[in-house]
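One structure, as C-alpha cells, below. Some questions next.
On to subunit A.
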Amino acid sequence: MIMKRISMAIAVLVMALLAADGLYAASVYKIGGIFSSTGRASFLGDPEQKTMEMMIEKINAAGGIDGVKLEAVIYDSEGDPAKAVSAVNKLLHKDKVLAIIGPSTTPTTLAIVNFVERAQVPLISCAAGVKITSPVKPWVFKTAQSDLLAVAAVYQHMKARGIKKIGVLTVSNSFGESGKHQLLNQAKDFGLEVVQADSFGAKDTDMTAQLTKIKAAGPDAIVCWGTNPGPAVVAKNVKQLKIDLPLYQSHGVASPKFIELAGDAANGIILPTGKILVTGLLDGSDPQRAILEDYQKDYNAMYNANVSGFGGYAYDAVNLLAGALKGSGGDKNKIRDALESTQGHMGTTGEFNFSAQDHNGLSPKAFVMVEIQNGTWKLIK
Partner candidate 1 sequence: MTNQDLRQAQSQQPILDVQGLTKLFGGVKAQDNISFSIEPGIVCGLIGPNGAGKTTLFNMITGIYAPDNGQVIFNGRNTRKMAVHQLVKAGIARTFQHVELFGSMTLLENVLVGMHVRTRCGFWGAVTRFPWVNREEKAAVEKAESLLEFTGLIDDAHKPAGDLPVGRQKTAEIARALASDPLLLLLDEPAAGLNAVETENLGQLIRAVKDRGVTMMLVEHDMSLAMGISDKVIVLDQGRKLAQGTPREIQNDEAVMAAYLGG
Partner candidate 2 sequence: MQEIIQYLFSGITTGAIYAVIAVGLSMLYSSTELINFAHGEFVMVGAMAMVTFWVHLAWPLPLAILAAMALGCTLGLLFERFAIRTAKASNPIVLVIITVGASIFLRGTGMLAWGKDPFSVPSFSSHESIEILGAALLPQSIWIVLGAIGLAGGIHFFLKKTLTGKAMVACAVNQKAAWLSGIPSERMAVLAFAISTGCGAIAGIFIAPITMSSYDMGTILGLKGFCAAMIGGLGSLWGAFAGGILLGVLESLGAGLISSGLKDAIAFILLLLILYIRPGGLFAAKEAKRF
Partner candidate 3 sequence: MPNGTNPMDTADKEQLKLERLQSTLNRAYKNVPFHRKRFESHNLTPQAIGALEDIEKLPFMKRADLGLHYPYGLFAVPLRDIVRIHTAPGTGDRPSISGYTQADLLIWKKLVARSLNACGVTDMDILQIHLPAGLANWGRDYKDGGELLGASVIPNSMLSLSKTLMVLRDYKTTTLVTTLAFAEQLTDHMFERERHPNELNLKRIILVGEPVTKDIVKDLEARLHADIWQHYGLSEIPGPAIAHECGDHCGLHICDDHILPEIIDPATGQTLPAGTAGELVLTTLSARALPLVRFRTGDMARLITEPCGCGSPFIRMEWLTERADDYMIISGIKVSQEQTAVYLKQALGISDPDCDMERIRLNGTEALGISLVLDDALFSDEIKNLEQLMFTTERSLTENLGVPVTIRLMQKRN
Partner candidate 4 sequence: MLRIKNLKCSYGSITAVHGVSLSVKKGELISIIGANGAGKSSLLLAVCGLMKTWSGEISFEDNSLRGMSPPSIVRAGISMVPEGRQIFSPLSVMDNLKMGAYTMYRKRMKAEVEKDFKMVLSMFPILRERADQLAGTLSGGEQQMLAIARALMARPRLLVLDEPSMGLAPKIVDMIFETIETLRNQGVTILLVEQNARAALKIADRGYVLETGKMVLQGSADELLVDDDVKRAYLGQDYGDFYDGRGN
C-alpha cells in the first residue's frame, strides 16, 4: 500500500515541478548557457560562465539589444554528456531560450547537438573539437579555434626550425584525442614523422614512462597535447628526465595557471595560443588588441581575476550572438542566418568569417606561437 503512496507522492512532486514552471512573457531575449562550471573541465567552464554573465550584464547596461534586455539562463554540465543533455532540454523546453552558448567541452557539445538541431535553436559552442562543425550542421557554430588550426600553427613552427621527427604525447580525453588525430593526420603535410605517439590519463601523477618511451624513439621534438594539469606534469617530467628536446604544448594549457603549475619546468616550452594571452606583447597595430584589452579590463574589474584564454570563447560567442540578435526580433531562423553570414567579426580569438561551409570561421592567424621564458610569455614572431 505504501508503495502506491510513494508513487503518488512522486507523481505529485513532478506535477508540482510542472506547475512551478512560470509562463513569464518574453519581453526579454533569453539566452541559454551550458558550461562545465564544475567537474574536471571546470577550468574551461568557470571563466566561460563568468564571462557570459559579465557580457550579458554589460549589454543590458547598455540598453540591451534593440531595446530588449537579455536574460541568461546558465546550467552546469559538470563535463558530463548526460548532464549536458538534461541541461539542453531544460533550456530548450523549460526556459525556451533563443540561442545557446556553450558547452565547454567537445563531448558535451556533441551530446547536445542533435537536440538543438531538432529544436532548431542556434548553438555557439565554446569547445574546440573539429567534429562539432565538421561536417557543418545548420544550427551549430563554435568560437574556439579548432585543433586543426592549432596543430597547423605548431607544425608550421617546427618546420621552420627544421624539426623532422616528433614524439606525440596526448591526454586520454576528447581534447587530447582530437589533437592526436590532427597531429597524426597533418604531420605528412609538414614533412614531419611521428616516431612515437603515447597518451596519459587526465589524472595521472607521473608521465615518465611515456616520456622515456618517446625519448627512446629519438625524436627531434616532443608535442604534448592536453589540458591542465597533466601537461604541467609532463613539463616537469621532461626536465627531470633531462630530455633535452624542444617541448611543444597545445593551446589547451595557454593560461598563467600552467606556468604556475609547471614552475621552472615551463621555461622553454613553445605553444600556440590565442592572442588573448599575450595581449600586452601584441603590436599596437593588431586589430584584436583593443578588444582583448577591453575584455581583460572588464573581467578584471568584475571578478578581480585575470582572464584565461578560455573565457574569450564565451566573450566572442556572446558578441557574435548579440550581433546576430540585432534586428532579428527574436526569430531563431533570422538569428541563425545572421550568424552564418557574419563576416569580419573581430573577436578575442581571432577574426570570424562564417559561411555555410564554415561554422568556425577562424584562420590559422587566430593563433600565435609563444615561448615561455622566465615564467612569462614571449611572442615568437
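How were these candidates chosen? In short, all candidates are chains of the complex that A comes from, given by their letters.
What we mean here is this: a contact is a pair of C-beta atoms (placed from the backbone, for glycine too) under 8 Å apart; a residue touches a chain by one contact, two chains touch by 3 or more; residues count from 1.
Keep in mind that this is a model prediction, so the values were computed, not measured.
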Ask   = Looking at this complex, which candidate touches subunit A: 1, 2, 3 or 4?
value = 2
Message = With touch defined as at the start, can you tell me which subunit A residues reach candidate 2 in the complex?
response = 38-40, 42-43, 46, 172, 198-201, 203-206, 208-210, 212-213, 216, 228-229, 232-233, 236, 239-242, 257, 260-265
